[in-house]
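The other protein chains are all here in position, but one chain of the complex has been omitted.
A and B label the chains in the order they appear, each numbered from 1.
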Amino acid sequence: MKTPLHLNLLKEEEHFSSSPVRLRVMMPTAAVFVALCSIAWFFLLVGKVHTQAHLNEKLKQAVASITPVYAAVLDSRAQEQEYRAMARQLGIYTNSRILFGESLSLIAARVPSCIQFTEMRIPQPTLADPAHPSAAPTNRFEQVFLRISGRTSGDHPSEAVNTLLAELRTPVFTNLLRSVSIPKGAFRQDNARSASNRDTLLFEITCECQPRRFE
Amino acid sequence: MNLDLSSLKRLAPSMRWVIGITFAAVIVSGLVIGFGVRTQLAALRAVNAEIAERNATASQMQSDISKADLQKKATAKAFADLDTLSASGVIEPLLGSFAMRSKSLLDPIAQRAGFHIDSVRELTPITLQLPQPPPGQVHYRQPIEFTGQGSYAQITTFISQTENTYPMTMLSSLLILSQPQTPETHRAIITFEWPVRGEKPKGLTNGTKK
Partner (left out) sequence: MVLQKREKKVLFAVRFRCEIGQGMGVSPFRHLTGQWHVFCLFNQTMKSAALKIKFTSQNKSFADVVGIEIGAALPQGIPAVRVCKREGKTELVAADFLKLPGELPQTPEGISAPPAWLLPRAFQAPHAALTLTSQLVFLRHASSANEETEENKKFPYRTVSRVLAQDLPPLSAGIPDFQAAWAAHLLPEGRPPTACSLQVSPAAAINTFIASPVFGSLSGTAVVLFVFPRYTAFAAFHDFRLVLYREHMVGYAHIRETVSDQMHVDQSLTDSILSDTLIDPTPMIEPLLRSLFRQIEISYDYLTRRRNCQTDNFFICGLPFSTTYWSALFSRMLNLTLKTFHPFEGLERAPRASVCDLSANESLLMTALGAARAVLEDEPT
């Protein structure tokens, strides 16, 4: 076996690499390069932040300069919205309006001659809380009633009342009256008077009117 | 990591330099990135976000300002509409009294109708439903009670003509009582209501609500 006589006196650390790419060089080079890049990156960011801050400041000033004019525009817009809201509320009120005059006038002509009204009443609506007059009610419907109290006598008093009821139910009054009825017990003999009036009958007609719609 | 300084001392000086430089560079990189770059990135993000927001605000403002004339016209129109509407029926107190105001309005009509007004009084105001969004200054319903006498025809004529003359006046309640002594003349308590403007809330100027 031809084993060469290779007595090597070269130290390990003297065994260099012929490659130009050496870890011993590349590693610190790369590390230094990364460090320099990070420093450069830092200063780049500082400059960028400074530039952006300056731009931000300019924007801030620009916004501040047009703020009074814009505030005026906003004021004007708010005013418009207020006016429109107020107008809408008046519109709600207007929409809820019910006309009684004409219908009440027509009733007189339709009452049979043997019937005499003693009372005609439209009750008052719900009263508001005096402590908080600005608190709006949530109920958008308000019921309205017309109550007619009267008396009748003669040969056919009930027919007269029926006739009156029928008249009140005709289309002439449909715009105002939704339903016309005599509540139970509201058609009775007049017991409060003398014997001569025992033939007089009292009635009370309740008419439910079209509700007030606050819409 | 086992930091054996004796092992480091056995290394060649050049190797020690390599390790030292690499280590120092890594430390520097770490510090710069950890404390410097990250902080600046956060600051940059924040300032960019601010700029974006300001830009959006500014463009919105510019857009609105460019329509200032249109807005003025719209506001004027809204005011005119409100004014027209108010003029057609919203009453204002006469020397602090709605009753006197309404009496002043209905006296001529009552005279024409033949209804005789004995007394007028204000009733408790009734709140009026609010639209959405609600206005700052609201209206409410002000009932005014008229007590008087007249025939059924006079009463109904009075009511009709009031309704026709004042589009915002409404019959709120009615009570007609026959009088045995005078069968042709009845006692009537007629309540009309008008829309009236409430007090401006505090902080509200020119109709704007804060």
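By definition in this document, a residue touches a chain if its C-beta (ideal position, glycine included) is under 8 Å from a C-beta of that chain, and two chains touch if they have at least 3 such contacts.
Since the model is a prediction, treat every value here as computed from it, not as a measurement.
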item: Shown chains that the omitted chain touches within the full complex; value: A
item: Chain not shown: contacting residue from A:P20, A:P68 or A:G185; value: A:P20
item: Contact set of subunit A toward the excluded chain (per top definition); value: 1-12, 14-20, 22, 25
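Definition applied: only the chains that are shown with their structure count from here on.
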item: Between subunit B and subunit A, distance of the C-alpha-averaged centres to the nearest whole Å; value: 12
item: Sites on subunit B touched by subunit A in the complex; value: 11-12, 14-15, 17-18, 21-22, 25-26, 28-29, 32-33, 36-37, 40-41, 43-44, 47-48, 50-51, 54-55, 57-58, 61-62, 64-65, 67-68, 71-72, 74-75, 78-79, 81-82, 85-86, 89-90, 123-131, 133-141, 143, 152-153, 155-157, 159-164, 167-168, 170-178, 191, 195, 197-198, 201, 206-209
item: Residues of subunit A defined as touching subunit B within the complex; value: 13, 24, 27-28, 31-32, 34-35, 38-39, 41-42, 45-46, 48-49, 52-53, 55-56, 59-60, 62-63, 66-67, 69-70, 72-94, 96-102, 104-105, 108, 116-130, 132-137, 140, 214
